[in-house]
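All protein chains but one are shown in place.
In order of appearance the chains are A, B and C, and numbering begins at 1 in each one.
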Amino acid sequence: MIEALLVMALGAVILGAALGYAAVRFRVEGDPLVEKIDAILPQTQCGQCGFPGCKPYAQAIAKGEAEINQCPPGGDEGIHKLADLLGREYKPLSAEHGIEKPKSVAVIDEAACIGCTLCIQACPVDAIVGAAKQMHTVIATQCTGCELCIAPCPVDCIRMEGIAETVDSWKWKYPVVALRRVA
Amino acid sequence: MNNSPYFLKPASVRFVMLRVLLALTPAIAIYVWFFGAAILVQISLASVTALLAEAGMLKLRGKPVMMFLGDGSALVTAWLIALTFPPIAPWWLTVVGVLMAIVIAKHLYGGLGQNPFNPAMVAFAMMIVAYPSLMSQWPAVGFTDFLPQWNAIFGARQLDAITMATPLDALRTALHTADARATVAGVLGSSASFGNIGGKGWEWVAAGYFLGGIYLLQQRIITWHMPAAFLATLLVISGGFALYDPTRFVGPSFHLFTGGAMLGAFFIVTDPVSGCTTPRGKLIFAAGIGLLTWVIRSFGAYPDGIAFAVLLMNIAAPLIDINTQPPVFGHKRRGGDPQ
Amino acid sequence: MIAQLFRFKGGIKPNSHKDESTTQPIKLAPLPPRLVVPLRQSARAMARCIVEPGQDVLKGQVIAVAEGPLCTAVHAPTSGTVRAIEPQPIPHPSGLPAPSVVIEPDGEERWVERFPFDIATATPQQARDYLRDCGIVGLGGAGFPSHVKLGPGEKGIQTLILNGAECEPWITCDDRLMRERAAQILAGAAMMRHITGARRILVGIEDNKPQAIEAMRQAARELGEKEIGVVAVPTRYPAGGEKQLIRVLTGIEIPYGKLGTHFGVQCFNVGSAHAVYRAIAHGEPLVSRIVTLSGNFERPGNFEVAIGTPIRDLLPLAVPRADTNRYIMGGPMMGVGLQSLDVPVIKATNCVLAGSPTLFPAPPPEMPCIRCGECAKACPAELQPFELYWYSRAKIFGKAQEYSLFDCIECGCCSYVCPSRIPLVDYFRFAKAEIWAREKEKAAADTARERYEFRLAREEREKQEKAAKLAAKTAAGREKAAAALAEAQKPARTPEEEAKHALIAAALERAKAQKEQAHPENVSDLTPEQQAEITAIEARRAEIREQAKPHLRQDD
Partner (left out) sequence: MTSYLFIILGAVLVNNVVFIRILGLCPFMGVSKKLETALGMGAATTFVLTMACGASFVIDRWLLIPNQLEYLRTLSFIVTIAAIVQLTELVIQKTSPVLHQVLGIYLPLITTNCAVLGIPLLNVSLRHNFLESLLFGFGSAMGFTLALILFAGIRERMEAADVPVHFRGTAIAMITAGLMSLAFMGFAGLDKYK
């Protein structure tokens, strides 16, 4: 009995020492995973996930504090990519965080704008230009469509507009599967 | 409104499958000549089962039944199963085998074109693992009376009179389990089931498959890669070992003209769905089947190794394909430098 | 002169249907009542319009100038009046409209002043700029700007290839052009050779066009040049693909993402060479081209058509048969199905093909892929189309890219041979479009991330500055108090403090202004009654605020 205890104790001491040494020797700094997650997120910085931006959400996912299905702009595909990267199971987009919408940009009704700068402060990517008491306008190419400027506007002069399809932005569609026609 | 190209070459899956069935007919005729009409019963049984199973699965999966049923792929699977199973196997063995092939190996993976394993070989492997003795009762050559065979399939099994082991099985059993002094020459000389070059009768059936294979090659339905690599590997390796120790290893002619070698070479190995598709991959794939067939025939526990060899290489096929991708136009020479 | 030809793998041999439209010489198409000239003539770029509605233009007058490296100028195809500058349908698979100039011809065909370009004294750069301003783009079908292709690249160009292969069935515009204007084509080629400094010219023509080959050889003999070779190449679609023709004539394979110039070889359509000749020798910009009308027509043939002519006005020239149910711009293998007959002829329009249910039957239903490998045998880019299909269909685009999706030239050979009748090219177009869209999205996301991070950094900096300012202020305040204690009376503020105070005052002002603006003030243009009502409400609000004051510390 004593031998058994001794043997186990000896084993525990040796293994513990080895592990302790390894923990010091192979310490990891930083977290490269956050970057990878952040690269998948759509960078709308809309905060619909419940975090104040894409990066914080990425950090939360990396730490395991957030689910991967909280990003409506990233949509189904973003969730699939996150699931792939992290080896987690796919989950459908969580409804409480919003729904996937077609991409759109904010447009300021320039006649109604009073130049309050509130939307400029709200815009996470500085895509609204203007100054106090001057008319504001959205730089459409930089707008991520996060809708954060809509709520602060005191005169409700900002609306979201879908992006119209042009010859340049048109995409080939998924081929119509003839099977369905026959069936 | 469809997009370019607007006109297409006349060709269809059904056309391909019907050619394959046509190519099988000479061998079937020879089969009937030597071993009786039981095989025709089995083929009909398998065909009906396959078509019913296919229709049922298509219906369950919500696909247009008539369109897919007409492609003929289920018939090809059914015929291959019938031709690899013993012709006097009980009817339910064939039926269960076909169901396994169509339902599990084919439709659970998404149907035609998506199955990673050869359905006919899945059926064969399952049945030989589950019912090894039933799968080893083959009709004696020349015993072509229809009634006993019919009874063997559907009724009372009075088998002793009409069955014998296949040549491969006989040789393997003799070499493995009999006394240590058994030699290839001794075994071959001792039994009536061995013919001049392969198994008696079987060598002619094999010739029939060969004929069909040539037809498929001529019709450009299969390419030379797979049959050539498979047969060459089997030839070289069995020839080499037969030279090394002729008492323990039987020669290449026996390997090539016995069992499923010829059927396999032209009709099973060449299945494009579950096999490799790159030119180099096809060679590796078929050579692998040849090697494994010989290994399992020579050292393994099952009489014919083709089914297992095919399944094993089916498993490896995706990896072989990934690693044998041919270079794309312009990417062959390093950096594509001009001369 | 060329002993050895090379071959490209794959390819198909469909029935070529060339004879139907080659019997007649090229005829001039009449001017339509209305020309629609899209501003988007070259492959990827849109020119900037410089005319206005109502303005009179002359034939050959610039109506839009080139902007950016891949753009070419656009000219008025005839004299007349600009009626509108508006989105009009253009020949594009999307069927979407794009900005176009609508011109009503006056029927007089008055040219602008034309000056031949003196190529002998001009630098290559000047010559390229001139061609750009003449609106010269590739006339083979893709419409890539010629001046870009004439650029020197890294190593210069040794071999200039003229593409007269014209491998698509039915199309014969290059064939007729070579038969009738061989000398002009070779003259244009010689000019391009001069610009690029190339050594030799090779003309590749499929061997099913013996008359064209003979005409070109005759012209070359007359030119008396040894360094021009007219080569008959085997007839096999897509021998006229640029990369395939370069491969056949020189053995060089140009991978995806590389241009001919990287390898010292460049390839031009014979029509482009002809256009270059017209531009340089006669000062004529590209305002018309040869278009084949073939397929389901009573009188198929080739016509010289003004750019901008609506297809509808073209059809009576060849008389479509009664059962014609569709029109295709380009050939049957790579052409664009026309969704409207109002689309105009553009510079890339080589053919208008009429189709009938018997000529181009509706595609049979798609069956599953059986991985038979026919497509891989037919693929001239030596791809594995069934693997591309497998992953494109399931939208696993990363895998499709691993199988070199972008090396696909969309020639249609795989769809043509597929026994399962799968529209393979459609799947590849879809996958490519998705990947491109995604890359665009990714780039946008990266910009957004950068801007977001910059904003965060700026806010952080501002916070720190504010804190520093605050610290400075309190420190200054304390000092001031101490100073006030020590020395009873002193001049109150230093100039720095003055400035600081001014800043604070301004900030307060701003805050106040903001606060005011925070109230809804969309109150301009109101009627007096409304104004009065608002004032009354405001007064009531003030009253309530006054009453609430004991309870509330602050009303905002």
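The criterion applied here is as follows: a residue touches a chain if its C-beta (ideal position, glycine included) is under 8 Å from a C-beta of that chain, and two chains touch if they have at least 3 such contacts.
This structure is a prediction, so every number in the text was calculated from the model and none was measured.
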| item | value |
| --- | --- |
| Partner chains on view for the chain not depicted | A, B, C |
| Residue in contact with the excluded chain [from B:F35, B:F117 or B:W202] | B:F117 |
| Full-complex contact with the absent chain, from B:L80, B:A125 or B:V184 | B:A125 |
| Absent-chain contact - pick from C:A362, C:I396 or C:A475 | C:I396 |
| Touching the absent chain when the full complex is considered, from B:V65, B:L217, B:A232 or B:A316 | B:A316 |
| Absent chain, residues of chain B that touch it | 60-61, 104-105, 107-111, 114, 116-117, 122, 125-126, 129, 292, 295-296, 299-302, 305, 307-309, 311-312, 314-319, 322 |
| Touch residues of chain C, complete complex, unshown partner | 368, 390-391, 393-394, 396, 399 |
| Chain not shown, touching residues in chain A | 3-4, 7-8, 11-12, 15, 18-19, 22-23, 25-28, 32-33, 36, 84-87 |
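The working rule: only the chains that are shown with their structure count from here on.
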| item | value |
| --- | --- |
| Starting at chain B, fewest touch steps before arriving at chain C | 1 |
| Chain B, residues touching no fewer than two other chains | 64, 67 |
| For chain C, residues that touch 2 or more chains besides their own | 93, 363-365, 421, 423, 426, 429 |
| Residue ranges of chain B in contact with chain C within the complex | 1-9, 11-13, 15-16, 64, 67-68, 71, 73, 110-114, 223, 272-273, 277-278, 321, 325-333, 336-339 |
| Chain A residues within the chain C interface of the complex | 38, 41-45, 53-55, 112, 114-118, 124-127, 132-133, 142, 144, 154-155, 165-167, 170-175, 177-179, 181-182 |
| Chain C residues within the chain A interface of the complex | 40, 90, 92-94, 96, 98, 363-366, 421, 423, 426-427, 429-430, 432-434, 436-437, 441, 444-449, 451-456, 510, 513-514, 517-522 |
